[in-house]
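Have a look at this one.
One chain of protein is taken out of this complex; the other chains stay put.
Right after this comes subunit A.
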Amino acid sequence: MKKILFWVIAMLFIISPVGILVLQSFTSPGSWTEFSLYGWRGLFETTRLLEATGTSLTIGFFVTVINIAVGMSAGKALALYTFHGKTAVDTLFVMPLLVPILAITFGVHIAMIRIGLADTGLGVILIHLVPTVPYSIRIFRNGYVSLGRRMQEQAETLGASAGRTFFDIELPLLKPSVQSVIFLTFVISLSQYVITSIIGGGTVVTLAMVYFPFLDSADTTLIAAFSIWFAVLPLLFYITAGAVFRLLPYRRKSGRRELF
């Protein structure tokens, strides 16, 4: 029964919408049956498509790496340590999600122009941290709360260094949190249009800058092809990141074997 329900829901909300999108991208506009490669040809004829995809991937990569670093340290502190003003800090960390991002961006833009960060990739990376870091902190905080302190204490009493504890215990056990952060951060970074165009000033052309204007047209086939391209990127990024992640414990394995 549960299985049937699962498939019904999956069919209704995941498989059929994606299926329709794929179908739409391979048929001519306004038709469901007439096969046509027009949408995909149009997509790859779009100027700067690959360049913009590369820019998006690079920016997304750095945004993700910074998010993991910041999110992990802040999340750990909030979950495991007690200190003065913890509640205040906790609230402060969510603030960027409560204040409209455009208001932040306009203010930050002036500052960025003055210090020369406007119209640069670095500026765009920094502004992308605003809508992503609060989520990462939350995710890692929850991860550390469920992990607790005991595991680390055990390693500590056995004489493991902080780095060793991190790589052998925290990182593998926090894998689900890391994966969520990677996926969420990359998707958010990829889909930022307005803040990218303001801070990047058109000099930093990401995929969103090329793709979003096309949503203004009635050409559903081209839009479908574009949307699939747009959706495949985070998936690819996620898979690649997963493969990199897998390398970590293996490298340690040889060291462990020596112990026995």
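Please note the rule applied: contacts are C-beta pairs under 8 Å (C-beta built on N, C-alpha and C of every residue); 3 or more make two chains touch, one makes a residue touch a chain; residues count from 1.
Assume contacts and distances are computed from a predicted model.
Only one chain is not pictured, and the protein name UniProt records for it, out of "Quinol:cytochrome c oxidoreductase iron-sulfur protein", "Glycolate oxidase subunit GlcE", "Transglutaminase-like domain-containing protein" or "Spermidine/putrescine transport system substrate-binding protein", is "Spermidine/putrescine transport system substrate-binding protein".
Touch with the chain that is not drawn comes from one residue among A:65, A:89 or A:162, which is A:65. The residue from A:204, A:224 or A:241 that touches the chain not shown here is A:204. Screening A:11, A:194 or A:244 for touch with the missing chain picks out A:194.
Among A:91, A:161 or A:217, only A:217 touches the chain left out of the display.
Where subunit A meets the missing chain, the touching residues are 28-31, 36, 38, 42, 45-47, 58, 62, 65, 106, 109-110, 113-114, 117-123, 125, 194, 197-198, 201-205, 209-210, 213-222.
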